[in-house]
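Quick one: the structure is below, and I'll ask about it shortly.
All protein chains but one are shown in place.
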Amino acid sequence: MPDHAIPTWEEVARDHGRRIYNFAYRLTGNPDDASDLMQEVLLRVRRGLAGYTPGSFEGWLWRITRNAFLDDVRRRKRRPTVALPEDDRTAFGSVSEPEDVLAETRLPEHLQQALLALPFDFREAVVMCDVVGLTYDEIAEATAIPVGTVRSRIHRGRKMLRGMLE
Amino acid sequence: MIRYSIPLALAGLILLPTATYADEGLADVLESAMDADFHGSGVVMCRWGQDSAATTYEVTRSDGMSMVSGPAGDFILSGSLIATQSGADWYALEVGEWSAWNLSERYSLGDRVATTRLGRPATEVIVMEGERKRARLVIDDESTVPLLTEVFDGNGDVFRFAALVEFIAAPVTELEMPEGFMEHEMLMSDVPSPRLPGAAFGYSRTDTYAMGDTGTQAFYTDGLFSFSVFEAGLGTRPAEFDSATRFEVDGVAYSRIVTPSNVWVAWSTPDRSYVLVGDLPPDHIEEVLRRLPKPGFRGVIMRLLFRLFG
Partner (left out) sequence: MTHPIDILSALLDDELSPEEHSTVTSHLEGCAACSADLAGLARVRSWVRALPEQEPPVPLVPALRRPPRWIWAAASAAAAVLAIGLVVSPARPEVFDLDTLAGQHTARVVVAPGISSIRGPVGGP
């Protein structure tokens, strides 16, 4: 979507809902929390669209998403990070490509748990880069930190994952 | 970085220390100390009156992670996540948010003297609290890591002493995570805690976190020293205080435990239990206790009266 266009709320939900959900899912490890977070984000987007001035839409959207997550943690005062066992096969629906199945079987069993064991800053940076697919600049904009810090958080996050899984 | 503009004619007359941070204020000294990678082992000792405690320890900082080993177990720090070992179990906790750091204006840098320590060029720095000498640091010039830290009490005696006896700058060793996953809690700030003041004797309450299911942790700092006040229901006092030293402030009794890194004070009001823990010196502790909820009924009645008529 070109940056100068103001999307409709339905467009946001349709085009970005999936990515928002997956971001939330990998941050929380929990389909219920992820779905609630996504609903909250879409509500905030809906309210915010009226005042949205064309600019970097992605940056705006991901800022809303991470703030919604942190606001929830704040509301609960404490947030345990617990991964419910996931049945990843259901995510594929009816058909899996053979390559996907192969990749799936090669993934370490506790990858999601290891993600949840990371400090939030590192987990968020890794998920934004590798699950959502944002560039370092986009992550810097969404989290309001310098690109150098983004780089360091992603590196440390991956390094910690490696230490836990290898 | 404080930059001095010196008339050229006078430049030759001014003797400046050659240390890299020579012109930085105390804030820069404290901030620089956070970053460097190093490995070291050392001793730390604390004394308050007749109570004292000392220990040796080992610390490694590498690429944003720290590991500290002591007789009571190990700590691993990464960002704001801390993992502590208790027996065979690891318990991890992450602080999710905290307020910006500010250094109290009561502190300033006093004399700086070039020196050596552990065979390395270093600079001795005095931290003044007004007219009083409050701390002495010896800082490695190359890495900006403090090799020695000394804190003085109100009488000018040593309250805490910490020194590295072995130091390796920028070690190559990489820190490894412990086995098993540390699923952990994340704490956010701004939990209400109406009984505790927003400030006490120059310490600001910058963050308040939940502690367990019903307690709170109010964190206070003046930028140099800090302490937490844990508040919970009655009957939650740690068993270690049963045989602790009792002391008085203004005729009100408290219990204290001295450990190498921290001092602990415990007391109860008619409806709450409190534990204070921090690295602040005893004269500060006494002033702070005067401003916190006090043991006994008098405190409750005074607060009630204040709320009704104040």
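A and B label the chains in the order they appear, each numbered from 1.
Rule of thumb we're sticking to: contacts are C-beta pairs under 8 Å (C-beta built on N, C-alpha and C of every residue); 3 or more make two chains touch, one makes a residue touch a chain.
On a predicted model such as this, the values are computed, not experimentally measured, just so you know.
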{"item": "Absent-chain contact - pick from B:A122, B:V151 or B:V191", "value": "B:V151"}
{"item": "Residue of B:G49, B:G198, B:G212 or B:P270 touching the missing chain in the full complex", "value": "B:G212"}
{"item": "Touching residues on chain A - with respect to the absent chain", "value": "9-10, 13-14, 17-18, 20-22, 25-26, 30-36, 38-40, 42-43, 72, 75-76, 80, 82, 84-85, 88, 90-93, 100, 103-104, 106-108, 111-112, 115, 126-127, 129-131, 135-136, 151-152, 154-155, 158-159, 161-162, 165-166"}
{"item": "Residues belonging to chain B that touch the chain removed from view", "value": "27, 30-31, 33-34, 44, 55-57, 59, 61, 63, 66, 68, 70-73, 75, 77, 79-82, 84, 86, 89-95, 98, 101, 135, 145-146, 149, 151, 162, 182-184, 187, 207, 209, 211-215, 217, 219, 221, 223-228, 230, 232, 236-238, 240, 257, 259-262, 264, 273, 275, 277-279"}
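The working rule: only the chains that are shown with their structure count from here on.
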{"item": "Between chain B and chain A, distance of the C-alpha-averaged centres to the nearest whole Å", "value": "35"}
{"item": "Residues of chain B touching chain A in the complex", "value": "63-65, 78-81, 92, 94, 96-97, 176-177, 181-191, 209-210"}
{"item": "Contact footprint of chain B on chain A as seen in their complex", "value": "70, 73-74, 76-83, 110, 113-114, 116-122, 152, 156, 159-160, 163-164"}
